[in-house]
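Shown here: the complex without one of its protein chains, the others still in place.
This part shows chain A:
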Amino acid sequence: MSNLLIKTENMGIQFGGLKAVQNVNMYLNKGELIGLIGPNGAGKTTTFNMLTGVYQPTEGAITFDGKKLNGLKPYQVSKLGISRTFQNIRLFKDLSVLDNVKVANHNLAKHSLLSSILRLPSHFSGEAKMEKESIDFLKIFGLDVYKDELAKNLPYGMQRRLEIARALAANPQLLLLDEPAAGMNPQETRDLMELIAFIRKEFNLTILLIEHDMHLVMGICERIYVLDHGQLIADGTPEEIRNNPKVIEAYLGEEVID
């Protein structure tokens, strides 16, 4: 299956005596846009953390693009091509908007430590390349006008956008978005949906999305995985998920037939 990008086999993690996530079998094909939903505390963010190396799964395996991810550090995972945003925005608050993106662009230019300290030509060409690329990313997100502003001074919606821009600058094949629409109003959410669709096409991305906004998830995802109490309880197209009794039960409680 050359089309397969990432696959997890019986992935799980245990914190002390608590099995936070177990037996997760997921796969994403190249170019797909997949949703990951579930009630609060279901283990969605924990799953993200395992995929990006923040947590090491205590059981099971993750294969990305033919390589095993188990045991890799987050920066190594990032270099392989998985980038993410965070549920509670984690920008570099005291850095300018431009520098935030430049940090993620870190591995784009290769000039060495010594060339930077001695200000050799490779430093200037490398930095110029990073600057240009970073501004290009900011333009896509309409953030180039704020480039010298400190990240913490941006309005909330813009901070969310900047986080996606930063994640993209790390040059991923797979983008993990952790509740990108959290706290946004309907108009902002609609804009965000368009933006996600746009970057997916533009950068040829595969996207895995955690979201509580069902309208957004059902609207743009091709397939959806549903987690509850650390286990996958369903997967399928939005239509299938909508009518899946287990999912309805997880979200609304058991059906009472009267």
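To be clear about the criterion, a residue touches a chain if its C-beta (ideal position, glycine included) is under 8 Å from a C-beta of that chain, and two chains touch if they have at least 3 such contacts; residues count from 1.
Heads up, the rule we're going with is that contacts and distances are computed from a predicted model.
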Undepicted complex member, UniProt protein name, chosen from "Sarcosine oxidase, delta subunit family", "GMC family oxidoreductase", "Hydrogenase 4 membrane component" or "Branched-chain amino acid ABC transporter permease":
"Branched-chain amino acid ABC transporter permease"
Out of A:Gly12, A:Gly38, A:Pro57 or A:Gly126, which is the one that touches the chain we can't see?
A:Gly126
Residue-wise, where is chain A in contact with the chain that is not depicted?
52, 54, 73-75, 78-79, 83-84, 86, 90-95, 99, 102-107, 109, 111, 113, 116-119, 123-124, 126-127, 130, 166-167, 169-170
